[in-house]
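Removed from the display is one protein chain of the complex; every other protein chain stays in position.
Should a chain be cited, it is by its letter among A, B, C and D, assigned in written order, with residues numbered from 1 in that chain.
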Amino acid sequence: MQLAKVVGTVVASQKESSLEGIKLLLVRPVDEEGREIGNHLVAADAVGAGPEEMVLIASGSSARQTRLTDKRPVDAVIMAIVDSWSIGGATKYQK
Amino acid sequence: MQLAKVVGTVVASQKESSLEGIKLLLVRPVDEEGREIGNHLVAADAVGAGPEEMVLIASGSSARQTRLTDKRPVDAVIMAIVDSWSIGGATKYQK
Amino acid sequence: MQLAKVVGTVVASQKESSLEGIKLLLVRPVDEEGREIGNHLVAADAVGAGPEEMVLIASGSSARQTRLTDKRPVDAVIMAIVDSWSIGGATKYQK
Amino acid sequence: MQLAKVVGTVVASQKESSLEGIKLLLVRPVDEEGREIGNHLVAADAVGAGPEEMVLIASGSSARQTRLTDKRPVDAVIMAIVDSWSIGGATKYQK
Partner (left out) sequence: MQLAKVVGTVVASQKESSLEGIKLLLVRPVDEEGREIGNHLVAADAVGAGPEEMVLIASGSSARQTRLTDKRPVDAVIMAIVDSWSIGGATKYQK
């Protein structure tokens, strides 16, 4: 999974019908210090994440293993909101 | 999922029979400002996207989770046409 | 999917038995102008592609969605021979 | 699979319910000499790995082929703790 930050939202009214009701968020991966790195991606929100929150992203077929995304054409899902992470015993991020 | 722009079309008459009737479009990923980045890819069109439109691409096995692409050898699908996206509350793209 | 060019062949006599009868081709991805880019990969040939032909490659589990590759340990398949592609209305490649 | 080192832990209380009881570890891929390379990722721990241990990571749908992760939205799993590896007959890492 990837640590990422919620940075925005995407609106799409014309879409595959099975996507109705799925909230699409723009996220950007972050490094161990919480700094945004790399390109954004779009993820379905399975946990009610808010703007600027640190989240966990599951990709590929694993993105469909939530009640929200089951059998949907979705290849990335926010499946957790991160409280904190630590490296070598030192807290690097605390919500 | 990836934000991408429809840039062209691909014609292939000799193909796996299950691909009959599937429209293949050339798309290029875009950055948060809508600028084309990286290499093009070819995606099946499940929503009737037109040239220059901003779309959402699902990849991998998730690309087969539409009525059009079910059980087809297709690893990328356009499953939504994007109306707009915003970052930090500011609209970055509006159709 | 990726646009790619058939550049060679691979011979392997000692292999998983389910691979018997599958032709393995070396392909290289091409850019929008048809120039070879990036590293080669090996793909199963589901459509009878010949040397130097431009083809479409499906990867991952989607590579197993052809009669030839079903349930085989194959992660890339040539599932179409490309006749032409165009970008912004201009033909970039014509067979 | 990838050789990686356990470098930290991630805490997430608000999450998809199927993730309850799954320990999430921060890992970093290592090169042949055991040096950390590239970006960290988050993996579910199926084997009770400890801090600084060298482990094997399986990604994608294969990450769900353990009793712990079956049908969970998890795209990376620690499925082995590495005792040693060798290259060209020379031991490069020994626990």
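Here is the rule we use: a residue touches a chain if its C-beta (ideal position, glycine included) is under 8 Å from a C-beta of that chain, and two chains touch if they have at least 3 such contacts.
Quick caveat: nothing in here was measured; it's all calculated off a predicted structure.
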| item | value |
| --- | --- |
| Residues in subunit C touching the chain absent from view | 7-16, 18-19, 24, 26, 39-43, 51, 60-61, 63-64, 71-76 |
| Missing-chain contacts mapped onto subunit D | 1-3, 29, 31-32, 37, 46-48, 56, 58-67, 69, 77, 79-89, 92 |
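Keep this in mind: only the chains that are shown with their structure count from here on.
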| item | value |
| --- | --- |
| Interface composition of copies subunit B and subunit C: same or different, split at half | different |
| CA centroid of subunit B to CA centroid of subunit D, Å | 32 |
| Approximate Å spacing (C-alpha centroids) for the pair subunit B, subunit C | 20 |
| Subunit B residues counted as touching two or more neighbouring chains | 60-61, 63-64 |
